[in-house]
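A single protein chain has been omitted; all remaining protein chains appear in their positions.
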Amino acid sequence: MLEAQSLFSFYGKSPIIQDVSFRIAPGSFTSVLGRNGVGKTTLLRTIMGLTDGIGGRLFFNGTDLGRTRTYARGPMGIGYIPQGREIIPRFTVRENIVMGTYARPDRKRDIPDYIFELFPILREFLHRRGGDLSGGQQQQLAIARALAMDPKLLLLDEPTEGIQPNIVRQIEDVILKLNRELGITVVLVEQNVHFARRASDQFIVLDKGRVALTGSGEELSDEIADKHLTF
Amino acid sequence: MNRSFAFDCIGYGLFAVLILLVVPWALDFDGFELNTFARYLALGMVAMALALSWGCAGILNLGQAATFGIGAYVMAMHLKLRASENMPGGMPDFMGWTNVESLPWFWEPFHSLSITIAAGFLIPALVAAVMGTFMFRGRITGVFVAIITLAFLVAIQLVFIEEQRYTGGQNGLTGLAPLQLFGWTADNYSLDFYYFVAGCLIVALMLGIGLVRSKVGLVLRAIKEDPDRVRFFGYDVARYETLAFCASAAIAGWAGMLYVLVLEFASPTYMGVSFSLAIVIWCAVGGRESLVAAAMGGIIVNMLEGRLSDVFVDGWTLFLGAAFILVVLLMPRGLFGLFQMALARTQVLCRGMRGDSGVLGKSTTAIVTHTHDDGRR
Amino acid sequence: MAQLELKQLVAQFGGVFAVNKLDLSIRQGELRCLLGPNGAGKSTTLDLICGKTPPTGGQIVFDGRDITNLAEFRRARAGIGRKFQTPSVFKELSVIENLELARSREPGVLASLRVFRTRVTGRLREVLELVSLQDDIHTRAGNLSHGQMQWLEIAMLLVQDANLLLFDEPTAGMTIQETHRTGEIFNSLKGSHTMIVVEHDMSFVRQIAETVTVMHQGSLLAEGCIEEVESDPGVREAYLGDGGRDHA
Partner (left out) sequence: MASILLMVALGLAIIYGAMGVINLAHGEFVMLGAYSAWLLQTYFGFSILVSLPLVFLMVALAGLAVERGVVRWLYHRPLDTILATWGIGIVLQQLVRMGVGSDSRYVGRPTILDGNVAIGGVVMSNYRIFLIFFSIAVLAGTWYLLTRTEFGTKLRAVIQNKEISECYGIRAEHVYALTFAYGAGLAGIAGALVTPLISVTPSMGTYLVVDAFLVVIVGGVGSLLGTAVASGLVGEATAFFSFLFNDTLGRVAVLLSIILLIRFRPQGLFPDKVRR
C-alpha cells in the first residue's frame, strides 16, 4: 500500500530522513519507534509532503507521492493525525470534524455516525470550541477528523503523548479497533513500547534518520526497547 | 570583517572617481546639468541613509522622508531669514500675508548658520531617537515598525501643511537666499557647488561605512537575523537599533539640507508618502545591503526618471512601478545582488579554466550557493 | 557552595505546568546532564534560567544573586550562555564574525564603535583550535556542516566567557565521530565552566556525565550518577510509557 525506496527527506539542505526503505501492506499495523529527534515525526510529515524536499521514491497504491501536492494526498485516502493534535482551536468540534470531510473525494459533507459511537464525548461537545477541550478530548477529535475523510491509511504521531492514563487506554483501544475491525491501515509513531508490541504487525526502529532495525510485532523485545528507546 | 575589505575599497574608490571626475567631465561642466546631477546625489544620499537602517539592521522605515523633510525645512528657514533681512521685522513674506505679528521664537535660532547646520543633523536624529526608543524598547518589529513610521510621516506632513503661518503651508518655503559658508557663496549652478554636494555625499558614505564596518555594523546585521540570539550575548538590542535609526535620520537630514540648496525651495511634498516610498524603491533597486549600492540606486533611478520622463511623459511612472515589482520579485537584493552573483560566477569560471580545484574552488562554490539562496528567498 | 540554584521554580503556559516546583542546585565547575522524555520540561528549564521565558513562580539564584526577573541581556552579562536546540549561529555572518559577536565583554554601543578588526590571537585562537574551525574562519556560517555549526555555537559560548553554559541537545544531527569529539570538548571544559546539558544520546551522556538529573512532567524524578538513575524503576516507567499496566 505504502512503499518507500531509499527515501531521503530534507529540511533546508539537511537530510533528516536518510536512505529509508519500507513496505506497508494493506490492513497492517506498523509502529515506528525511536528516541526523540531521530526523525519519526519527519517520516510522517514526509508522507504528507510537509518537508522541503525528498529524494528516493515514495509510492501510495502505485501513485508516486513525490509528484503529488500535499492537498491531493488527503483525498487519496491518507489521514494524518499530527503530533500535538493540531486541531483548529477556534473551530467548534463540529467544524473540526467537517474539516476532515474536505478531503473526501466524493465531496460528501456528513459525518459518519460511527465516529460518535467511538467518541460519544464529541457528540456531547459538538458546539464547543476545539481549543477548550482537554488534551485527551482534543486527541479524540483529531482522530475523528481524520476518520471523517474515510481514510484507507492513518498516520498517527504519538497519539497518547501527554494524555491522562485512563484516556490513553481508551484511545489505544479505538486505534486497535479501527485497524482490526474497519481494516484501516495504521502507521503509528510511538514511544510506548507496550502498546506498540500489543498492536503491531511490524515495527521500524529509527536512529539518526536511518532504519536501525525492523521486525514483526512479537520480535519487539525488552532488549530492543532498552537499547534503542530508553533515554 | 576582513575578507572583502579590499574588494569594497575598490568599489568605494570607483564610486568616488565616478562622481568626482567622470560625471562633471561627461556633463561638459555645464552648470544646469551639474545642478540636476547634484540633485540626484542628494537623493542618493537619502537612499543610502535608508540602507543604513533597512539594509543593515532590517528596520524598514517608511517614514524616512520625515527626517529628510525636517532637515530640508531647517536649512530653508535659515535661508528664508537671510532673504527676508530687508523685510519689516526681518519676517518672511508669507508670515506677513497670514498676519503673524512677530517672528515666532522657534524661528529665531535659525539666524545663525552654525546652529542651523547643527540642527539639521540633530533635530532629525533627536526625533529618531525618541521614535526609536519608543518603538524598540517595546520590541516592535517588522511590519509594525513600517506602519508606525508611516503613520508618523503622515502626521508630520499634515502639521507642516496645516501650520501655514509658520511653515508656508502647501507652498513650502520659497524665495530663498543662497547659502554663505565661510565667505563662499553657494551658486547652485556652479562646479564648486557640485563638488560641495558630492563631497558631502562621500563624507556621509565614509561615516556610514565606518559605522557598518565597526562592530556596531556586525551587531546590527546579527540583530537583523535573530534579535533574540543577540540578546543572549549580552547586547542591549534596542539601543543598537536606535543608534542605527538615529544615524540614518541624521544623514537623511543632511541630505535634506543639501536638497534645499540644490532646488532653492522646501516643500511639504518632501514629506509625502509617495516620496518616502520612492526612497524605499531606490534603495531596493540599488541593493539595500550595501550603502554605495543604495546611493547608486537613488542616482540611477532618478537619472532614468529624468531622461525617460522627457521621452515618455506619462509612461515613465508605469515603467517605474513595473520595474519595481520586478525588482522585488526577481532580485530582492537589487542590482548589487545581481552584480555580486555575476562576479562570483566569473570567479568560478576563471578558476575552472585554470583547473584550480581544492580549497579555493570550494570556497567560491560556497559563495555561489549563497547568492542563489538569497535570490530565492 | 552552589553556583546556580533553582528554588520551587514554576512555569505555566495556559493551565499546563511545563515546569512544576523544580528544585535544582549546581556546583561551580560541575557538568550536569538533564534527561527526561519529551515534554518533561528540560528545554523550558533552560529557557527559565537564561531568561527567554519568565517564570510564574519560584526563584533563580546565580552566584548568590537573585536573577529571577533580570532581562536576558543582563543575565548574559552576568555570565550565563545558552546554546539552543537547533544551531542558532548567524548564518549570514562568517565564522569569525560570529565569534567576534559572541565576544561581548564590552557590549555597549560606544565600545563597539571602536572595534574594526578581529585578531585571531589568545583565547580566540585557542577556542578555534578546540573546535577545529581555524581553517574556516571566513566561511559563511550557513555553509558549514551541521556538526560544524553546532561546534561554532559552542565556541561562541566559550569566547563569550560565560561561566554557566546551557546546552540544549548539542549533538543533535552530528555524526558519531563528531559526537565523540564534542564529548572530548565538554570533558576539557569541566572544572573551569559550569554546564547543564540536555541530551538524548546516551552514549554521549555516558561519555561526559558526572551527575544526571531526570525530569518528568515538569518535576524532578531522579538524581544521581548514571547507573543509579538507569536502574531507577520510576525512570524506566517514565520513558517506556505506562509500563506496569500490561503485565498486571
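Read from first to last, the chains carry the letters A, B and C; within each, the first residue is number 1.
To be clear about the criterion, a contact is a pair of C-beta atoms (placed from the backbone, for glycine too) under 8 Å apart; a residue touches a chain by one contact, two chains touch by 3 or more.
Computed from a prediction, not measured in an experiment: that's the story for all the values here.
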Quick one: which of B:L81, B:I148, B:I209 or B:L335 touches the chain that's been left out? B:I148
Among B:L173, B:V280 or B:I300, choose the residue that contacts the chain missing from this document, as touch is defined above. B:V280
For the chain left out of this view, which of A:R57, A:R129 or A:K227 touches it? A:R129
Interface with the unshown chain - residue positions in chain B: 60, 62, 134-135, 138, 140, 142-144, 146-148, 150-152, 154-155, 158-159, 161-162, 273-274, 277, 280-281, 284, 314-315, 317-318, 320-322, 324-325, 328-329, 332, 377
Would you write out the residues of chain A that touch the absent chain, in ascending order? 48, 50, 69-75, 80, 82, 86, 88-91, 95, 98-100, 102-104, 109, 129, 131-132, 145, 149
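Just so it is clear, only the chains that are shown with their structure count from here on.
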Greatest number of touching C-beta pairs links chains B-C
In terms of CA centroids, furthest away from chain B sits chain A
Central chain, going by Cα centroids? C
Could you tell me the distance, in whole angstrom, between the mean C-alpha positions of chain A and chain C? 32
Cα centroid separation, chain B vs chain C, in Å, comes to 43
Would you mind pulling out the distance in Å between where the CA atoms of chain A average out and where those of chain B do? 55
Spell out the part of chain B that touches chain C in their complex, as residue ranges. 1-3, 211, 213-216, 218-219, 221-222, 224-226, 228-237, 239-240, 243, 363, 366, 369-370, 373
Contacts from chain C onto chain A in the complex sit at residues 35, 37-39, 146, 169, 172-173, 200, 202, 205, 230, 236, 239-243, 245-246
So in the complex, which bits of chain A are touching chain C? 14, 35-37, 158, 160-162, 165, 168-169, 191-195, 198, 225, 229-231
